[in-house]
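Every protein chain except one is present and positioned as in the full complex.
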Amino acid sequence: MGKPLRIGMIGYGFMGRTHSNAYRRVPNFFQTEYTPVLQAVCARDADKVKAFADQWGYASVETDWRKLVERKDIDAIDICTPNNLHKDMAIAAAANGKMILCEKPLAMNVAEGEEMCQAVEKAKVLNTVWYNYRRVPAVTYAKQLIDEGRLGRIFHYRANFLQDWTISADLPQGGTALWRLDVAAAGSGVTGDLLAHCIDTAIWLNGDISTVNAMTETFVKERKHTLTGKVEKVGIDDACTFMCRFGNGSLGLFESTRYARGHKALYTFEINGENGSIKWDLHDLHRLQWFDYKDEGPLRGWRSIHITDGDHPYMKQWWVPGLQIGYEHTFVHQVADFLEGVAKGESIGPTFRDALETQKVCDAVLDSAKDSQWHNV
Amino acid sequence: MGKPLRIGMIGYGFMGRTHSNAYRRVPNFFQTEYTPVLQAVCARDADKVKAFADQWGYASVETDWRKLVERKDIDAIDICTPNNLHKDMAIAAAANGKMILCEKPLAMNVAEGEEMCQAVEKAKVLNTVWYNYRRVPAVTYAKQLIDEGRLGRIFHYRANFLQDWTISADLPQGGTALWRLDVAAAGSGVTGDLLAHCIDTAIWLNGDISTVNAMTETFVKERKHTLTGKVEKVGIDDACTFMCRFGNGSLGLFESTRYARGHKALYTFEINGENGSIKWDLHDLHRLQWFDYKDEGPLRGWRSIHITDGDHPYMKQWWVPGLQIGYEHTFVHQVADFLEGVAKGESIGPTFRDALETQKVCDAVLDSAKDSQWHNV
Amino acid sequence: MGKPLRIGMIGYGFMGRTHSNAYRRVPNFFQTEYTPVLQAVCARDADKVKAFADQWGYASVETDWRKLVERKDIDAIDICTPNNLHKDMAIAAAANGKMILCEKPLAMNVAEGEEMCQAVEKAKVLNTVWYNYRRVPAVTYAKQLIDEGRLGRIFHYRANFLQDWTISADLPQGGTALWRLDVAAAGSGVTGDLLAHCIDTAIWLNGDISTVNAMTETFVKERKHTLTGKVEKVGIDDACTFMCRFGNGSLGLFESTRYARGHKALYTFEINGENGSIKWDLHDLHRLQWFDYKDEGPLRGWRSIHITDGDHPYMKQWWVPGLQIGYEHTFVHQVADFLEGVAKGESIGPTFRDALETQKVCDAVLDSAKDSQWHNV
Partner (left out) sequence: MGKPLRIGMIGYGFMGRTHSNAYRRVPNFFQTEYTPVLQAVCARDADKVKAFADQWGYASVETDWRKLVERKDIDAIDICTPNNLHKDMAIAAAANGKMILCEKPLAMNVAEGEEMCQAVEKAKVLNTVWYNYRRVPAVTYAKQLIDEGRLGRIFHYRANFLQDWTISADLPQGGTALWRLDVAAAGSGVTGDLLAHCIDTAIWLNGDISTVNAMTETFVKERKHTLTGKVEKVGIDDACTFMCRFGNGSLGLFESTRYARGHKALYTFEINGENGSIKWDLHDLHRLQWFDYKDEGPLRGWRSIHITDGDHPYMKQWWVPGLQIGYEHTFVHQVADFLEGVAKGESIGPTFRDALETQKVCDAVLDSAKDSQWHNV
């Protein structure tokens, strides 16, 4: 089964499950020199972490992440904790010479992110951030089409990430389940949680964002806090919209909210170039919409491409044409690529440094929303 | 405004409105040598036909169709009556040397249709049948693509026409509004009303149908008759399905019903060839779905083409790209083409003879449903 | 045919055709006390305006609009000229006591628009502006649903209007065909041409916009001018994006461009409320997307409603369920409503005053794009 890559994971929530699944599936579907070994999982609640380890087959558990990062029998640390814990964990892991796979967003802000980048660069450890949507086959394929120059000069990029799960004012904030609504744990609301995904993809596909202008809103101003039991001010952004300009001269438009009734996790993007356009939508992630101006005039139309063929990215590892894969496979792909990177001694994108670019945009967006001015990134 | 073509129309129901509208619209949108003149409209109810004439601008009215067809000041007779009246009217009109535009289906059966064909051919009068869907721009364009040989060898043709408006058992049959449910007036149910459209398009696009095998059903066995006031046996087919083979070796599959809950007038067809496929749907009639096998492999997908460009059939007469037309325009197109035919002294398709081919398939279908055997057309 | 309402139309371009068609169709489909009479059409080119009058049945022509507005045999002036001519024409028409139907946008700017409003209000003449999309049945129905309070508190409104017809740098600017690219004739680019539609609908559906922040871009900086034959600076905005806040506390996001490859005239809007959401798209204008949170949980989904039933706005005048109407019908509806207004002695929306609100947003948007600040409307 190849050389072992021993994983120590911190956190066992939703992301803990997606990552664990990815480690376990890779060897069945991808031929890689290294094979993940689920060496340890760490969380504060001993019983719960033990149950999680049993379900997923981790060989051991820890309740103190500092011990985990010091263990000699671990090669890579996977950070699946709330955002406010990323920095210390990553820096400690780097100091112990561990490779790092960190959940997104990289950090609470650019300052933290810069420290983290310097730590991994100084320690020369492989690192990546789980902006998993880069590895939806349709998105990866969009990247190929753009890199081949098929779109020509780019005029527009637009993306949104619309949800509707926090509309009820009765929903509390904070605690294990709802830390994303608690500014102390999350740093921001939809900006770091959802827009960060949109921004990572956008920079990857369309290059740097140079300047932004944003608007945020918190529709429900107070919510009961799960930990204190008291009604407290909501510090996160419920919705965030921003306009921007990319370095290549194209215009960007981004929107995210958790108050768009009817949308569960509608991440969409569209890019319009001189010679073609591309659209994609997470709700039907196995499809790519493609418009090619080079098609014969009266036969031009948006093509709905079912990205399930063997010559589509990652797909020869899975099933046969017409049979779709799902959300979780994006993590499998990132692990497979990470393992290839390990074999070559190279980090795969998005690295910490790549993710810092996204963080810079997020910070500029939040700053702009505060002072109502355009901000350079 | 060009040379007058004086129209005498019999009937003023739903089809009377669509035809009248077509005659009035053509001169505004098409440059034709002949211009329709609304000379007379005929129906038994004097008050109602007068009101209709006022609304649509007919110059005169008649209450006896035999008088209408004998009038010297009329060039063309438009037959918009229930199916059981087509034959006598058409034969009389032909005998008087009138051009004829007849609603579909051509007749109650092949025998009637054959008589009608002989009448117009003997009288050498221009004739056409209102299978209007041939002139949906997307459908006309499909015909062009097929005729250019872009699909290669054809394997499959399938069509259906699904409605849901007769599900309630409380709906009566017969009378002005509901003659389509009365076998004495309509001859058949969905076969002549809906499948006839599907068959006309199919023959036009894919050539002759050689053999058929059908199944029909009448879900509601008795309905009150509007004219008698009594509950009477329902003689029409509520649903009809048939399999067939085309002369070109391809397989066909057709279905029609008025019991498909959720579909208002869902006429769809699809044709699959070696090199490409086409789909169309009346509910979004301004779109054509096109799959081209010659597209680059991983970029193959169904194109949704918005048939609203100046180089799409008929569309340069209307608006600008992106602005759709609707149902009624199909009749305008048929009138415009008919007027071109008049200028050339030629009938346009579908002629009575063309429509007789459809009638032959309908009769074979109904025969097959009765004796459960395959029938040659 | 009812009392005559004698129309004098200025201009005979694309909008001249849509309006003429509307006047001619109304009497066939709507029962109104007043009936439009095509009394005169005016344009500078005598031959062309004569040909247009012949095709559409105008009783007379003029080549000087000042004469037209003074004619005693005309009740209403319809202004279909480039934007820079609206003001003088409207003011003169009002001074002559004519009702006015003016193409959108109302004026070149708020100052002009205010003068026009004062003129019609002083003259007490009925007036309306052709923001025709309010009368797409699906859009009118959306208004009903919102007014019934079905959406609850509104969180988000977003709209865009995407086209791709000016991407080629070889396209000239100015002249009869391309005055929309000439800032002297049009006043602005996509803002007045396309966003104005989005803004009119938005205000109608969601109330006043209080503050805006915009970004514009001119992708092709110079184009040959049709009139001068010289390459000249392009003064219009090729693309315009803005964020806004509505008076009801909801957030708005608007985008328009003529550089979105693959979109012909993709006007879409979406509104998200606490209890439901609505989406609509001009490319399939006969459909409304509706999400109702009150639906049973696991059965919640976006409904695609085919707005072709007799109980949908305006639709009982047309055909039967499932048979779609098109773009041009929106103008027919506006004329029908205008005639009802005439019978009551009331202007129908959008009035000049309503359209001035849209103009205020457009001006604030263009100002914001210039100075990079938020602007109150």
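Order as written gives the chain letters A, B and C; numbering starts at 1 within each chain.
The rule is short, and it goes like this: a contact is a pair of C-beta atoms (placed from the backbone, for glycine too) under 8 Å apart; a residue touches a chain by one contact, two chains touch by 3 or more.
These numbers were taken from a predicted model, which means no experiment stands behind them.
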(Q) For a quick check of understanding: of B:291, B:319 or B:338, which residue touches the chain that isn't displayed? (A) B:291
Q: Have a look at B:21, B:257 or B:304 and name the one touching the chain we're not showing.
A: B:257
Q | Touch residues of chain A, complete complex, unshown partner | A | 1, 14, 18, 20-21, 24-25, 27-28, 54-56, 163, 165, 263-266, 282-287, 306, 308-309, 318-329
Q. In terms of residues, what is the contact footprint of the unshown chain on chain B?
A. 151, 155-156, 158, 162, 164, 167, 213, 215, 217, 219, 239, 241-243, 245, 251, 253, 255, 257, 259-263, 272-277, 291, 293, 300, 302, 372-374
**Q.** Interface residues of chain C (partner: the chain not displayed)
**A.** 141, 288, 290, 292, 295, 297-306, 309, 311-312
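By definition in this document, only the chains that are shown with their structure count from here on.
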Q | Maximum centroid distance from chain B, chain identifier (CA atoms) | A | A
Q. What angle of turn lays chain B on top of chain C when you fit their CA atoms, given in steps of 5 degrees?
A. 180
Q) Roughly how many whole angstrom separate the Cα centroids of chain A and chain B? A) 55
Q.
Using Cα averages as centroids, what's the distance between chain B and chain C in whole Å?
A. 36
Q) What is the distance in Å between the mean C-alpha positions of chain A and chain C? A) 42
Q.
At least two partner chains per residue is the criterion; list those residues in chain A.
A. 300, 302
